[in-house]
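One structure is given below, represented as structure tokens, and several questions about it will come after.
Of the protein chains in this complex, one is absent; all others appear in place.
Entry: chain A
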Amino acid sequence: MASAAEIARRDEQSKTRTRWLLSLPALFIVFIAAIGPLFVMLAYSFMAKGDYGDVKPGEFSLDGWFSVLFQRDIFDDTVTLADAHLSILWRSVRLSVITTLATLALGFPTAYFIATRPRSTREVWVFLITIPFWTNLLIRTFAMQQVIRNEGVLNTLLMWLGIINEPIPIMYTDWAILFGMVYVYLPLMVLPLYASMEKLDFRLVEAGYDLYAGRLAVLRRIILPLVKPGIVAGSILVFVPSLGAYVIPRVLGGGKNLMLANLIELQFGAGRNWPLGAALSISLMLLVMVAMLVYVRNATRSGGGHG
């Protein structure tokens, strides 16, 4: 006869075994499908490039990483900073930061509006916010093109109103990329903002008004600190894909206004420089991680330890 302790121990063991079994598919996907390819990328970035793309396996080289920031003159071998790469990097960071701020500025009032509707109509508004997700990103981006091109909706309207005489060229500029990214990523800001605003106890807002706080003071001292988790989540959800945006700059930015993802794609395609592409990819990932760490740390520090 097994003692009670023995039975309890066996039961615990079998439960542990079951849990591991159940988590196998998830572990498989995480390790084989997500982390595995990253190691392949890491390995490629340290190999010499093949003549027609690909890499020369087993041939160690730092050329890929070197080319991320520097370039060697083909005639006299002098080393200079890779201006093209740096300007693309700068554009990516700049546009991503502006996109995050713009979606926050547009998304905050939107989320507040939805959160203050009667409970029954809130779901309708949230539903409306998610409608763009049903359409393919490429199609949404081409739709944006129809709006901002020279003969597009925006220019036609402005000219018809007599505000401008000639169309403003927006297509194939940084502005076009910005418009596209704000349009595409806005729902990713609104939804987490709404989620934390919905939990906001509006009696606290009343308490603020009662204690002589005006509208601005209530927003700054009560609403903002309490919905900060939503602001942090929304900013991450917008900033990360913005930094890695590919389709939007490709369609709206044209050939000149590349962002990091386009540069990476170029290396695996026409550039035939897979080690550089791999090194750029990992650089992009590190950039995102560092940015997130700095941002989240700052956000939680100024939050007074709450949220």
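Please note the rule applied: contacts are C-beta pairs under 8 Å (C-beta built on N, C-alpha and C of every residue); 3 or more make two chains touch, one makes a residue touch a chain; residues count from 1.
Methods note: contacts and distances are computed from a predicted model.
The subunit not displayed here is recorded in UniProt as "Spermidine/putrescine import ATP-binding protein PotA", chosen from "CoA-transferase", "Spermidine/putrescine import ATP-binding protein PotA", "ABC-type dipeptide transporter" or "Ni/Fe hydrogenase subunit alpha". Shown as candidates are A:27, A:62, A:217 or A:294; the residue that touches the absent chain is A:217. Among A:50, A:167, A:225 or A:254, only A:225 touches the chain left out of the display.
Touch with the chain omitted from the figure is made, among A:27, A:128 or A:207, by A:207. One chain of the complex is left out; on chain A, the residues touching it are 201, 203-204, 206-214, 217, 221-222, 225-226, 303-304, 306-307.
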